[in-house]
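Have a look at the structure below before the remarks.
Apart from one protein chain that is not included, each protein chain of the complex appears where it belongs.
The block that comes next holds subunit A.
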Amino acid sequence: MNLYDISSVEVGEHFYWTIGDFQVHGQVLINSWIVIGILIAMAVLTTRDLKAVPEGGQNFIEYVLEFIRDLTKTQIGEAEYRNWVPFVGTMFLFIFVSNWSGALIPWRIIELPNGELGAPTNDINTTAGLALLTSLAYFYGGLNKRGLGYFSKYIQPTPILLPINILEDFTKPLSLSFRLFGNILADELVVGVLISLVPLVIPIPLMFLGLFTSGIQALIFATLSAAYIGEAMEGH
């Protein structure tokens, strides 16, 4: 019985939907929609009745916005950060709410035929998508700000570094996506395994650790995105 429970911890099982020729991971989409719904609901609810002196929800959302703005400002710089607050904020909030929803909502109550519900960020596709968006964003930022002169950074400080500089464009999204994916998946797996071994009390510290890691990962992802954008836009 116990052995069977342990062996039922599945990795890599997905709840597939077929859309046209594509197979998509349905549980990730469902969770993403839920996260998006939470974020939109929060945005709408907290900004419905704006006051000069913020109360309750408005105060909270303003605090969050200030946090994101400061983060973006420190990474991109005073002059340009304003346009990038929405992007960095979206990244941070989506990842943060995803991670925490995976850690706090008892998804196991709902049984899917295959796979299980969890944080959308525990799927490499989500994190890779986010990382590629970051890549697009910093390319756009660099080209928009500096035109074709942007490509001169590939041969700086010396043309010998050209291959490494090109490689960097691939390693950046790779490291971003794998870091986030690995952390969240590992956290969920550790908690999952521990639950099947010792169902009570013992997983609690790990769950807190997971919450902490989740928050940190969201922060890291947003900070790095902003840093890459800032780096692409600043002249050498």
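In this text, a contact is a pair of C-beta atoms (placed from the backbone, for glycine too) under 8 Å apart; a residue touches a chain by one contact, two chains touch by 3 or more; residues count from 1.
FYI, contacts and distances are computed from a predicted model.
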The hidden chain: which UniProt name fits, "ATP synthase subunit b, chloroplastic", "TBC1 domain family, member 22B", "Proteasome subunit alpha type" or "Ras-related protein Rab7"?
-> "ATP synthase subunit b, chloroplastic"
Using the touch definition up top, pick the residue from A:33, A:63, A:151 or A:170 that touches the left-out chain.
-> A:63
Which subunit A residues would touch the chain omitted from the figure, given the whole complex?
-> 5, 15-19, 23, 26, 52-56, 59-60, 62-63, 103-106, 108-114, 191, 195-196, 199-201, 203-204, 207-208, 211
